[in-house]
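Of the protein chains in this complex, one is absent; all others appear in place.
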Amino acid sequence: MSDALAAAGPQAAWIARLWWISLWLCAGVFVGVMAALAWALWRSHRAAAARQAAPMRSSRALGMFVGGATLLSSALLVGLLEVSVLTDRALARLPQRDALAIRVTAHQWWWEMVYEDPRADHVFATANELVIPVGRAVVVTLEADDVIHSFWVPNLHGKKDLIPGRTTTIAFRADRPGRFTGRCAEFCGLQHAFMAYDVVALPPDRYAAWARHELAPPPEPQGADAMRGRELFLTGSCMLCHAVQGTSAQGRRGPDLTHFASRSHIGAGSTANMPQALSAWIEDPQKLKPGANMPSHFLPPADLAALVAYLETLT
Amino acid sequence: MDHTLPGLAADSRAELVRAWSDPPTLKGWICTLDHKAIGRRFVVTALLFFFAGGVLGGLMRHQLSAPGKTLIGPDLYNQVFTMHGTAMMFLFAVPVMQGVALYLVPLMIGTRNTAFPRMSACSYWIYLIGGLTLFAGFASGTGADAGWFAYVPLAGPQYGLGKRSDFWNVLVNFTEAMGLMIAVDLATTTLKMRAPGMSLLRMPLFAWATLVSSIMIIFAMPTVMLGANLVQFDRMAGTHFFNPAEGGDVLLWQHMFWYFGHPEVYFIFVPALGMISAIIPTFARRPMFGHRAIVLSLISTGFLSFGLWVHHMYATNVPELGKSFFTAMSFMIAIPSAVQLFCWIATIAGGRLVPKSPMLFIVGFFATLMIGGLTGIMLGAVPLDLQVTDTYFVVAHLHYVLIGGALFPLFGAVYYWFPKVYGRMLDERLAQWHFWLLAIGFNLTFFPLHVLGLHGMPRRIYTYTADTGWGTLNFVSWVGAMIEDASMFVFVLNIVRALWKGRPAGSDPWGAPTLEWATSSPPAHYNFERIPVVASREPLWSPPAEGPRYVTGLSTRLREGLVTTVLDALPDVRYLYPRPSPWPIVAGFTVALWLIWSIFSNKGMLIGLIPPTIAFIAWYWPTPEETGAELEVEKRP
Partner (left out) sequence: MRHAHRREATPAGTPAVQRGDALDVAGLPSYGFGTRSLMWWGTVAMCAIEGTAFGFMIVIYFYLRSLSQTWPAGGAAPDLSWGTVNLAIILASAIPNWFADRAAIDQNLPVVRLMLVLGTLFGLALCGVRAMEFTVLNVRWDDSAYGSVIWMLLGLHTFNLVTDVVDTMVLTAVTFKQPLEGKRFVDVAENCGYWVFIIVTWIPIYAVVYWAPRF
């Protein structure tokens, strides 16, 4: 569930605070103005019923109402402006010492995540999932490969657009463990609807374990089916687009599949990552995600099963 | 016969009728320069586009009413929401407001026609053909599909495949040309053709709203026209305005579009404010409280609206300090709107209520627009916007401000002025059904969308999965949409019934203060038998006590009118209006042909200019009849 008001980190919490203040303020103004209107209608109705002469009286009272209401509205607006500016400043002041650096590149219609590190052999890539440590700032560098996309994890922060030709960043922190959903929030073509990524906040030790695991190549496939699947993967069209570390598959046009089996979803949120769904996906991704850049592969059933078996070993 | 002014002698009146009528043939209908005919044409056509856009909206609500409904695939869905937004914003909202103004303003300011009737007549054909061209693209499977604001690179040469975005870019040329032509006509008319004595401060607030929105249009529409043409050049001629690889910039389009786009919502809202200011005094039976404050509010709203556009771009990487400036401006524009609201409340409070259908829609406006305006304030704050922009929260907001701020006043205006236009009263009971079905249906449709946005539902998605939990509220929304559809049905029923057997209206069924109610219902072709002289803001409530009451000395045999001075409306120059002519439609067609050709060919963009050039020269060239007429009444300055 994604929910901007269920803040799991300080950025979203600040924004949620601003939301509640604004909501109460605006609700109050709404009730006040509607009450004034109701009063005016009632008064006007009474004057009509009493057939009073054309009332030009009490212009001063009316003038004071208009003036006073305007002044009050202006004051409230200035107040809200102040709160907004303060919130803005708080958002910009997230401590970023020792932050985790991740580079996200948005593609039509999937997300590429590269976990950066000054040591080149500690850099690893994944796709359509963002695993982060609790309590540590994350600075995400954002780039777009094709059209404008937008990075949005409502439980953690507001949006930031990924714009071709520009590099931007967004900084946030998760303060409690949990699973959240991130979505693309800028219309980007046919499958904007299915461009989600799982965001998982892990306690620091479990995160460290995960990162170590990601760095390592996947386990060797066990069983004839899985080994056959790997052979198909490496000699067929899969390796043209996808990469699996430790093999000759180093394609960059599609998501990195090194630890694919550990992910919750296939196709950037199109469907849950289960063997049957995976089989359907490989055979005809167009059925689940029409317009996706992955072509259909109508393989003999045995081959398909082998491929799925192999992919299931990529934990 | 006019309200209290003495009528013309019978032979003069017969001459006036002959001078101003159109032959009752197809040619007469096509060549008419009667602002009322042209205004009606615009309103009717705009309403047809509104219903088409509404059907598209209904399709979307149905598709999203439950998870996993994919009757409409992503490709068609993208076209549907693009066509919905484009039709509503470009083909309905702005043209309908301009059409209403075209009809009403000359009547309200006491003149016989607008300043450039041929230009407005021509603009109608450009509008009609432009809209039909857009829908033709949709019907033939090449509908625009990049959203109603067509961001590049998605709408650009590399990712906007086929002709789809070409149709959109060229549509912008069609509608903005139309909008500009009418804006120039209306601005000149309100400034120069008011009845003697109608100084600027005595001019009705609806005419002020028309003037302000027309001037805004003049400064905002060229930007989007230019921008859409730059995108077209990128697509068709290999330029690099928006190509970062060759020094262009993707965000440039957003700046250009929203610099126009934000004022654009005010071209729609400001005339609606004018309608409300026309309706309230009549149904409160007293002059508007704070007339001058409202004029100043309209003008400042017009100015301020140009300083807000970056609030559509908070999620991009424009400089942060700049964003705060735009927050301040976005908040500031609420103040003149608030002033108007309070003046209206004061007017009602100080008056005697006449509880008729136009007022009902005004109350609906108050409630709905307030919610939209307040969510607008929320969106103006950068941090909040970052969470809810590009989600269904914004969809909710924009519908609350557009339906609240434009549609409710428009319906109020229809109930108010329909009797003038067609001479029949609309039914009050059906009006109540219309109103309540709309109010309930609308709120059911759009209120839940605020919550959906906060729960992570982005805009422009063709479906969603069940685990998002978005299903229930979307279902409620769909039910609301069907109730709204019912309200539209009642509205159309009311109109049809009134045209068929509505109660005759008489010239002034509401006892209103402004000049249009001094004519017959419907008004004669020439509007006023005698051009009135005005001495107050409410001419029918306070006719001139002393001094002249009407104008004489204008020809009744020729279409002669009066041009007055800008500030004080002193009679200045006599003016011969153009006579009915086929050139507006011919020129309109040649311009349309040029634009359509340019969708398919760069050569067409150049060669296609030749027919319009010829048409416009022929339009201008004075015929012997025109020259003869001019010479007959000529008096040198």
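When the chains are written out, they are named A and B in that same order, and each has its own residue count from 1.
Here is the rule we go by: a residue touches a chain if its C-beta (ideal position, glycine included) is under 8 Å from a C-beta of that chain, and two chains touch if they have at least 3 such contacts.
Predicted model, so just to flag it, every value in this text is computed and none were measured.
Interchain touches from the omitted chain, evaluated on the whole complex, reach B. Residue B:238 is the one among B:7, B:73, B:162 or B:238 that touches the chain not shown. When you scan B:80, B:96 or B:115 for touch with the missing chain, the hit is B:115.
Considering the full assembly, B:256 is the residue among B:59, B:203, B:256 or B:360 that touches the omitted chain.
Residues 6, 115-116, 180, 183-184, 187-188, 191-192, 196, 218-219, 221-223, 225-226, 230, 233-234, 237-241, 243, 246-249, 252, 255-256, 533, 547-554, 562-563, 565-567, 570-576, 613, 617, 620-622, 627, 630-631, 633-637 are the ones on chain B that touch the missing chain.
As a working rule, only the chains that are shown with their structure count from here on.
Note on chain placement: the centre of chain A and the centre of chain B lie 37 Å apart, centres being C-alpha means.
Taken in their complex, chain B has these residues touching chain A: 73-75, 78, 146-147, 151, 153-154, 158-159, 244-245, 248-251, 284-286, 289-290, 293, 315-317, 320, 323-324, 327-328, 331-332, 334-335, 338-339, 341-343, 345-346, 348-355, 363, 366-367, 370-371, 374-375, 377-378, 380-391, 454-456, 458-465, 468-469. Remark: chain A residues 1-5, 12, 14-15, 18-19, 22-23, 26, 29-30, 33-34, 36-37, 39-41, 43-45, 47-48, 52, 54-59, 62-63, 65-66, 69-70, 73-74, 77-78, 80-81, 83-85, 87-88, 91-92, 108, 146-148, 150, 152, 154, 157-161, 163-166, 168, 181, 183-193, 269, 290-291 touch chain B in the complex.
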